[in-house]
Structure formats: C-alpha cells, structure tokens
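The other protein chains are all here in position, but one chain of the complex has been omitted.
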Amino acid sequence: MQNSTFLYFLTRLLFKQKSKHIGAVLISILIIFLLSAVLFISTSLQSTLMQTLKNQADFTVTRLKAGYPTQTPLEWIDKISELNGVSAVAPRVYGQYFFTPREKSFLIIGVDFFEEQNAQILKEIIGNLELKPFLSEDSMLVGEGVKIFLNAHYFKKYFTFKTPQGKFKKVHIHKMLAQESNLIANDMILMPLKLAQEILGMEEEEITDIAFNVPNDAEWDNIISKLHLMFYDVRVVEKREVQKAYENLYNYKGGLFLVLYLITIVTFMLILYQRYTMVYSTERKEIGILRAIGWSINDVLKLKFYENIVIVVVSFVLGVVLAYGYVFILDAPLLSQIFLGAANLENSVVFIPSIPFGLLGSIFLFYAVPFLAAVLIPAWKIAVTSPKEAML
Amino acid sequence: MSIIVIENVSKVYHEGTSHAFEALKSINLKIEKSQTVILSGVSGSGKSTLLSLIAALDKPSTGKIIVAGEAISKLPDLHASKYRAKTIGVIFQHFNLLESLSVEENVMAPLIHSRLSMTDIKEKVQHSMKLASIEHKATQEVKALSGGEKQRCAIARALVHDPEIMLCDEPTANLDKTNTLKFIEILRTLHSMGKTIIVATHDPLFESLDFVTHVIHMEDGKCDE
Partner (left out) sequence: MNEILLSQEVIVYLFSETLLYGLLFVAFLVTVGLIKQWNFDTFTSKQFTLENRSYLVTIILFFVFILKIILLPYFIYTIDNLSNIVPGAMCGAGVIQANVYGYPLLALKIIILFLATLWLTINRLDVKAKNYPYFKIKSWFFIVIFLFLSVEYLLDIRYFTQIDTRNPVTCCSIIFGQTGGSNGLPFHLDIPKLLILFYLFFLLQILTILTKRVLLSLVSSIGFAVVAYYAVVYFFGTYIYQLPTHQCPFCMLQDHYYYVGYLIWGLLLLGLFVTINHAMMQIFFKQNSTKYEKTALIRLSLFVLLCSLYVVVYYLKNGVFL
C-alpha cells in the first residue's frame, strides 16, 4: 500500500534517470559475468572430476623401484585378493605413447573387456560396444582429440604403433569415444589389455598397477598397513586422499583467482565512491526539492537504498544469466582454454551445468557488499543536503 | 488564536566567522488563520529567509516560531518533514520541479510517504491539478512546459496534501503579465478556501489586491510590525 506507491515512484525515477546509472550497471555486469563464468567453469570441472573419482576404485597399488613407480607384478593380485574385506581386484595397464615426431602423447589404457570393470567410468565410455567385431582384429577406441590428431596425419582407419622393442603394430580405429567424456578421455586410447601390454613394451606378467575396492571404510587403515607389511616396495594411493587433493587444488586455484579478483573489486569500489560522491548539481537539486516538499532524510535514504539495491540485483541477475549461457550453452570459448590449456592435445569440452546454490550466494555477497558499502556514504551525503542550499 | 507566532526571531548566517551576516533581526510577528499576508521588500531584505524559517527548512539562531500550536524552531528532521508534509505548501520562484518527471508524478511526490493508497493518491492528484488548471498536461514531462504551466504544476503540488498554510516565495518573478494575473486568480480561490497565505514579493501589484489582509514591509532583516 504505502510501499507500492513508493516503488512506483522509484521505478519512474530510475527509468527516467537511467543514463545516470548505466555506467555502474554495465561495469557491474562485466565484473559479475567474468567472476561467474570462471567460477562456473571451475565448479563444473571440479564436479565432473569428483564424479569420475567417485566411480574409481578405492585403492590403487603400484610397485616402486628406487622410489619411483615401475611395472607391478601380476602375481600381487592373488596375494591382495586373499586379504579380508577386499573386493573387485583388477589389473590395470596404461601408459603414455609418444608420437615422437611431434612430441604429442596418447594415454593408452588396456582394458580387459570381459571382466567386471571396477572403474565405472570405463563402463560408461565403452557403453554399448559390440565385442565380437571389436575383438576380431587388433582394434582400439580413441578419444576425440586423438581422432582429430590422427586424421590430420592421414591415419584415418588405423594407426601403426612402434613398440619399444622396435616392432610395428597396426591397430584398427574402431570407434570414437563419446564427446561428453572429453574431459578425461580426450587423449585416451582404449584397447584390449594384451595389446596394450605389447605396445607399451610390457611382459605378460607385468601390469602398471592394481585397483581394488574395500567396501567397509572402517577397514581402510587396516588394509593399508597390511599392504605395507606384505610388500616392501609398494605405494598405496587411496581414493579419499585423491579426492582431498583435488578438493584442495580447486580450492586453491579458485581462491587464488578470487584474491586476484579482489583487486578488481576494490578498484571498482573506489570508482563507484568517486562517481557517486561527485554529486551533480541536478541530483542535489532534486533531493533538495524532495526534502523541501516534505521528504525526511530517512525517506531520501530509503529511496537511495532501494535505488542501489535495484542496480545490484539487476546487474547480478544479468551477469549470472549471461555467464550461464556463455559457459553451459556456448561451452565457454576462450575462457575454457585458460583452464584446460597447456593440454596435450586440443580439447573441446562440454561443460555440465552444476551450480551449487551457495556459489551464487558467494558471488552475490562478493559483489553486493562492496558495491553497497561504497555507495553508502555518498548516499548519506546527498540525503542530508540542506534543501535551501540545494535549491539555490 | 494566531496560526503563526514569531517571537524574537533572528537568523545569522556563518556565525562566528568573519563574514557573519544577520539576515533577520529580532522579528516579532503574528498571523491569523485565513489571512493573506504580503511580505514586501527588495531582495536581501530577509523575506525568503523568514519564509524558509516558517517552512522549517531552516532553523532560527534565536527566538521561537509556533505554527498551528506546534513549536517548530527546534524540530529534528523527522518531525520537521512531517510538519512540512502536513501543514505547509510552498511555491518557489524558480518552480523547483523534478524536470525529468511528468506533471502528475511531480504533483504526487509529496504524498509518496503518506500512508494513503494508490487510488486515494491519484484522486487527490487529480483534484489538485484541476484546481490549478493543469490537468490537461498531466502526463507531459515538466521540462516541456511553459513558465506559466510550470508554476501551475508547482501550485498543484503545493496543494495536493491540502495544507493549512501556503507560502509563496517570489511566485511571479519569472512569469509574464498574463500568467501573473492567472496566478492571482488561483490565490483568490485559495483564500476563499480558508487557507492562510503568505506571499513574499517585490511586485507592487500584490499590495493592492482586494483579498489581501495586510502588507508587511521588510527592510534589512527587520519588519515594520
């Protein structure tokens, strides 16, 4: 009732004076857009990675030689399977293959296509693969980056690997992996385990590492100590540590970015303060008139407060919506390269929308608090203008 | 009972500095209800200062001002603005309208913080614009109006909350002869409505009007009553 007339008046006033605020709004939208886009990309990447990680095995065991990981003996699998509480023990074979002339590398992953995959992500990537035609000859599944790269080098239907032993192995390119998996699978090549061993120059009893699950998490510390007792030269990597490490990494990167962005925000605050303190005589006169006709200082402050809230909310919504479209619909051209750049092969990633509500709250606070704090004192200054002086 | 009582009021600007200036010196004045009073005198004689004190737009350096039984000289801002919004309607020499808004929106402005509903406000605004003969320009932006129309818009705004007291500061200084006469007719209507009117002007035309109760000459911050 009282408020609706006030809001009506406020809207009319804002509308008629939009040129006054347009500068602040545009810069605000830009700032929020950049901030949101970066945070959206980072959060989306993080959540995709965490999803992947969730589906990975709880533990990975590698053999060490002089402190460095080396080929792991296949016989360890039996010993580990005997431990209580351990399930789904599986050998893994993978390694980097260098396409030497250009120094680009592929990640070769050997998969036993018949056994239960304890890495669900491989299940998703493999999907509905018709095993018979795939296994009838030496074939592989390649990620998008690999496919593009091979095409560019005229390897359209097959590629000839050179093994460390000097042999040549021609492998048929069966299918390209789904684009959605590009984040992880871009430079990946999946092939049968034995083929991978050949190409990476490993013996039959050698594998890269062993992965297994331990469903009861109370047992985890136990298992780790048992493993160390069993083998002297073992490295055990737990999934929860990897998760924490990723969490930390994203936290760290995200935080670093925010700290740098602080400088932008503070500069913006100073500009705002300057701009709104430089009260143009027209605005002073208008406030003076309002005070003369019966508006109290509180009334004027209310007007200024709502004026600024409207600017904040409008800028925020527009900035966030634009960022959403840019990241999740256009897949963030340019910016995504900053995150994924220095990649081995050119990667074009599809970002999966995942925005925790708290993130929006953080962005809003990070922008709204400095904005309103910067215009508070100028707003007060103009509200206490003596009506007489203002109207002269 | 006088509606306006001014007792021993002085106003000094920049007091305590080298360029202190005494705009009003010991003014004593009583104005009765429904009177139309002219404050005459040249510019600098203190007429505008006195009006701004009565409107609680400024505070006197010494003395007391009582309007409609309420002491207004020391009111804090919240109460001063309530007083202005309820009791006083002011018309300025330079109109002092919000140029970017329309006539209707300008006239509505004093009522925004009253607790009236939108319908009530619209009704009062219409009534006021009719009184001032400006309702045909309701939706027009003020900056496109002529001088006379702007003055009538200002009158409508000053009337919209039905104040008891109308204060006019050099209201015809920027008007031509025709519009001045139109303004005087509106004043006559207001007088017949029982409003107390104080006009500060150096136009001698006002002193000879039939509905004017009395004329107060001001000179050098002093008045002749």
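Which chain is which? They are A and B, in the order written, and residues in each are numbered from 1.
Here is the rule we go by: a residue touches a chain if its C-beta (ideal position, glycine included) is under 8 Å from a C-beta of that chain, and two chains touch if they have at least 3 such contacts.
Because the structure is predicted, anything quoted here is derived from the model rather than measured.
Contact with the undisplayed chain is limited, among A:112, A:219, A:247 or A:283, to A:247. Listed residues A:66, A:152, A:218 or A:259: the one in touch with the omitted chain is A:259. Of the listed positions B:77, B:120, B:164 or B:220, the one in contact with the omitted chain in the full complex is B:77. Contact between chain A and the unshown chain involves residues 39, 244, 247-248, 251-252, 254-256, 258-259, 262, 265, 297-298, 301, 358-359, 361-362, 365-366, 369-370, 372-373, 376-377, 379-380, 383-384. Although one chain is not drawn, its touching partners on chain B can still be listed: residues 15-16, 59-62, 73-79.
The working rule: only the chains that are shown with their structure count from here on.
The distance from the centre of chain A to the centre of chain B, each centre being the mean of the chain's C-alpha atoms, comes to 65 Å.
By the touch rule above, chain B contacts chain A in their complex via residues 52, 55, 57-58, 77-78, 80-82, 84-86, 88, 90, 92, 94, 96-98, 100-101, 105, 108-118, 121, 157-158, 161.
Within the complex, the chain A residues that touch chain B are 1-2, 4-6, 8-9, 12-13, 16-17, 285-286, 288-299, 386-388, 391.
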